[in-house]
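Shown next, in structure tokens, is the structure this report addresses.
Just one protein chain is left out here, and the rest sit where they should.
Chain lettering (A and B) follows the sequence in which the chains are written, and residue indices restart at 1 in each chain.
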Amino acid sequence: MKKLSPGRKRLVNNSITYGIVIAAFIVMQVCNAGGLLSPSIQGQLVPICAYVVMAIALNLVVGISGELSLGHAGFMSVGAFSGVVAAMSLQSVIPSDVIRLAIAMVVGAAMAGVAGVIVGVPVLRLRGDYLAIVTLAFGEIIRNIFNVLYVGVDEKGLHFSLQNEAALHLSENGKAILKGPMGFTSNAKLASFTAGFILILIALTVTLNLVHSRSGRAIMALRDNRIAAESVGIGATKYKLMAFVTSAVMAGAAGVLYAMNYSSMAPKKFDFNTSILILVFVVLGGIGNIRGSIIAAAFLTVLPELLRSFDLDQYRMLVYAIVLILVMIATNNPVIRGFFAQVKSRITGADREEQKGGAAQ
Amino acid sequence: MSRPPRPETKLVPVPSKNMIPERDIDKDPILEAQHLGIDFGGLTAVDDFNMAIGRTEIAGLIGPNGAGKTTVFNLLTKVYQPTRGTVLLDGVDTHNMNTVQVNRAGIARTFQNIRLFSNLSVEDNVKIGLHNQVGCGMWQSIFRLPGYWKSEKLAHDRAMELLSIFDMQGLADAKAGSLPYGAQRRLEIVRALATNPSLLLLDEPAAGMNPSETSELMDNIVKIRDTFQIAILLIEHDMNLVMGICEGICVLNFGQVIAKGTPQEIQNNPEVIKAYLGTGRSE
Partner (left out) sequence: MSFLNNLITGISLGSVYAIIALGYTMVYGIAKMLNFAHGDIIMVGAYVIFFATGSFGLNPIVGILLAVVVCTVLGVVIEGLAYKPLRQASSLAVLITAIGVSYFLQNAALLLWGADPKVFTSVIPEGSLPIEGVNITYVSLVTVLVCIIIMLALTWFTSKTKLGKAMRACSENKDAARLMGINVNRTISMTFAIGSALAAIASALLFSSYKNLIPTSGSLPGIKAFTAAVFGGIGSIPGAMLGGILLGIIETFAKVINTNISDAVVFAVLIIVLLVKPAGLLGKTIREKV
């Protein structure tokens, strides 16, 4: 086989990633039109898109920047709730659903970006496990804040309160949007599979373009060897923050998409377990491997639904846990990995270079 | 900050010895360390370190294991903040600078235990060294604006040009971590040069190299100095290399400077011989 230059190889790799996303979209659209999708899978289409974007976003932090974040659901919730506030308060002003969804996404992404800066500046001074635990802490703090946050709208504009709905002092025509632990209720569902697909393409383009650039190289240099990166004049804070905030922005947009698929949602939805769920996508898909995390996110979101149809409903989470453990052991144990590598080389008949870490594919 | 801008890096064919401008080692040093010292807990690792390096000098820092040579490098590059003393780079006090700022001010280094970006390609390693030389903003990259393509082209050309110092253009696509040991050391030098330094610190550049590689390296170090017109300070245990190319040598023992001078002076210095061979009586 002819050896490709890295530039060409990258182009091929990126094209495959985009191709998979586009092909999956078309296939699902056709199946949907043909009535081949069960209602439960149909209901999962938008959440799948949201989780795929979350996985891309988290991979930027965990895989490319090399920092473990255990609080990404926090950014998702900031996006979700601020997006819903934007969409619901503009309901009478902007009749077009598409435009309202787009505005909600921009608002959600921007707010999550602000949250990303607020969290990132202190957090990124820490290293390793300490950084991880502080992101977890921030995620929990964000959830706690939404648990006591009340937001309402009337003709005078937005009202905020940290006590209860009555403290919003809304006028007669006003309505409460966020109701503390209840979250939002009566939201108009604006999200669609197409919107999700577009968001995935945007997230994918932003991430891949960022990774294969001067900034991306600086981010990966800091990941691989912080001291060496600083010795060639790369400031750690700027580039760590760039990756973190970009990721938070994408997570925010994913949160809006997710929230817009439901008429009601409580802050509890975005707890630590959601952060972990997304991390699982990233790790199983291959850390730093964007294509892998897309596939893992889509597959693992559908998996519990598939298990449901196999009459394994009560065992599905148990099976999920066992699969997770087994896959981790199989992919990380040196003995088992060596065995797989041997099998693979026997099948392909060539000693291909092992691809590991490095740039995103 | 009245420092004149450093000249653009240009690769020209290796000039012959007689093209090298007259040295001004003590008149106008690029680097001056004055009474530099650091304590770790109660232990004084380096004390009262004084040294000046001329603008185009190749200087050596030698001494037995554990003498504090690498610590001096770490002090100069602010990996550690000195407890005492001053470092003047081209007359500018680096007191408040961190590692990143010191590099931008003109000090680049290699590491004793190689620190490459081992998951990335050789070319990317050099491009990362060019970070502050070839600019391109985040938005340019994300939207793939013309500025991105221009800067990528420039970075690629410069990286290839720099790799050609060691004839490494052919390895540009290889993963840095998969290179042989000697090539990794050379790549570190190229990466450091990419930052366009006025002073290059080499921490044991010949470690792990065989004699022929070492002699090639010696030629290359001289070539780098001559073409880039920069100062080089190197730590090395290979005395053939040190005595062969260094114009000034500083000997460190137990964190203290015990001798300074030309290779001839150092070779005949009784203190140095004692430090390396011991005094003959038990302590």
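The criterion applied here is as follows: a contact is a pair of C-beta atoms (placed from the backbone, for glycine too) under 8 Å apart; a residue touches a chain by one contact, two chains touch by 3 or more.
Since the structure is predicted, the reported quantities are computational estimates derived from the model, not experimental observations.
Chemist: Which is it among A:Leu36, A:Val148, A:Ala167 or A:Ala341 that touches the chain not included here?
Modeler: Going through A:Leu36, A:Val148, A:Ala167 or A:Ala341 one by one, A:Val148 is the residue touching the chain not shown.
Chemist: Touching the hidden chain in the complete assembly: which of A:Thr185, A:Ser264 or A:Asn333 does that?
Modeler: Missing-chain contact among the listed residues: A:Asn333.
Chemist: Just checking the interface: what residues of chain B touch the absent partner chain?
Modeler: Where chain B meets the chain not shown: residues 40, 70, 74, 79, 111, 113.
Chemist: So that we can see where the missing chain sits, which residues of chain A does it touch?
Modeler: Looking at chain A, the ones touching the missing chain are residues 62, 68, 122, 125-127, 129-130, 132-134, 136-138, 140-141, 144-145, 147-148, 180-181, 227, 272, 276, 279-280, 283-284, 287, 314-315, 317-318, 320-322, 324-325, 328-329, 331-336.
The rule we apply is simple: only the chains that are shown with their structure count from here on.
Chemist: Counting in whole Å, what is the centre-to-centre distance of chain A and chain B, each centre being its mean C-alpha position?
Modeler: Between these chains, centre-to-centre, one finds 43 Å.
Chemist: So in the complex, which bits of chain B are touching chain A?
Modeler: So the residues of chain B in touch with chain A come to 77, 79, 98-100, 103-104, 108-109, 111, 115-121, 123-124, 127-129, 131-132, 134-138, 140-144, 148, 151-152, 155, 173, 175, 191-192, 194-195.
Chemist: For chain A, which residues are in contact with chain B within the complex?
Modeler: Listed in rising order, the residues are 5-6, 205-206, 209-210, 212-218, 220-221, 224-225, 227-236, 242, 356-359.
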